[in-house]
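Below is one structure. I have some questions about it.
The full complex has more chains than appear here; those shown keep their coordinates.
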Amino acid sequence: MNNKNLKGIIESLLFAWGEPLNINEISKILNIKASEITVLLNQMSESFEQDTERGLIIQKFGNSYQLTTKKENFDFIQSLLQTQVNKSLSSAAMETLSIIAYEQPVTKVEIELIRGVKCSNVIKGLIDKNLIKEVGKIDKPGRPTLYATTDEFLKHFGLKSIDELPALKTEKDEENEA
Amino acid sequence: MEYSVNLCVFQGPFDLLFHLIEKKEISIYDIPISEITEQYLDYLDQMRQFNMNITSEFILMAATLIEIKAHMLLPVKENQEDPRAELVNKLLEYKMFKDVAEQLKQYENESSFYFSKPKEEIAITSDVKVEQLSLNEINIYELYNIYLSLIKKQNIKIEHENSYKIYKETFSVKECMDNLMKKLKEHGRVSLFNTIKEQTKITKEFVITNFLAVLEISNTQGIRIFQNDTYSDILIITM
């Protein structure tokens, strides 16, 4: 693999991950020394920044890097996202909460796959409200956090235990329908 | 104890007919109607035996097949169309789409090699006060409905790759083997069905573990295993 291909792979990884990604994770996946990854990332960061044809930049947070849009394009992005119906915070929170309730323990990436939007802030809000909590980390790349509902969640919805959640239709029921 | 065995699941009467035709390796343009009708009806019987839901479409096809069969017995008049023609045309049309469906299935797999990313969350900025999060009016059934519509809409099913739950093994193959061997020593023969029935609460795991135990014993010890018919009791006898 040459450096050009490696840069491509790193861009793919940053894109798919969405959040700041630690150099050590990238280093593990590519099986290349972290110091070499740092060199590549710095080159990429610089070329993204300078190339006016690019709309993305690589931001550095400590030892982690994240793909984000360029600041100067913010107005366009805002007008794009606002042309669409803005979901109220509580409906975003309810969606996220329902997924955590049924899929728990579940990672942020999994929640985002179902909702189709980023969920970091909503998750933070739900933790603050004590409706969900972190229950551990999965021992796999990125060490993603697992979220689950709290006792406060049960109390809020008047449930004795999580088993009392309305039963989901089984796979077979679905099959007959879809 | 009631058994529910999964026969092949067919999408409809055409699907079943195709299965029968392909199994026999016969030409779709010259279907031996009386043979196929018999097999078709046999199959419906099996479905009934295993308490499978037979929809009206399957019955209608049975009636159609019998009607064609009756027509075939009549003397052929000149210029008369083959009584099977309409059925064959329908089958061919169905097959065309069935083949394409399989090809689309491959496209579906293929498209999963591309990753996209979730939408940015600009509308919901971090400085929104948490207090605005009002869940008071919402009950658990609304939560349930929200979840259901989400997974339906996204057409996504998460498969947790690392299973988070680990169940303790309630009975081991070794235990079941010991139990079976003890009985064999006492009586010289053991009925697998009776052994399973002795358990107060019969679970799928218990049945499977016992079955594995029988296989394991047959591997290592001098025994013979008998079964008269498919799905009938399994007898274990010392040699």
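Chains here go by letter, A and B, matching the order in which they are written, and residues are numbered from 1 within each.
Criterion: a contact is a pair of C-beta atoms (placed from the backbone, for glycine too) under 8 Å apart; a residue touches a chain by one contact, two chains touch by 3 or more.
Here the structure is a predicted model, which means the values were calculated and not measured.
Colleague: Please express the complete complex as a composition formula over the shown chain labels.
Modeller: A x2, B x1
Here, only the chains that are shown with their structure count from here on.
Colleague: Please work out the Cα centroid separation of chain A and chain B, and write it as a whole number of Å.
Modeller: Those two chain centres are 36 Å apart.
Colleague: If we count contacts the way the header does, which residues on chain A are in touch with chain B in the complex?
Modeller: 12, 15-16, 18, 69, 77-78, 81-82, 86-87, 89-90, 92-95, 97-99, 101-103, 105-106, 110, 112-122, 124-126, 128-129, 131, 138, 140, 146, 156-159, 165-166, 168-169, 178
Colleague: Considering only the defined contacts, which chain B positions touch chain A in the complex?
Modeller: 115, 117-126, 128, 130, 132-135, 138-144, 146-148, 150-152, 154, 156, 158, 160, 162, 164
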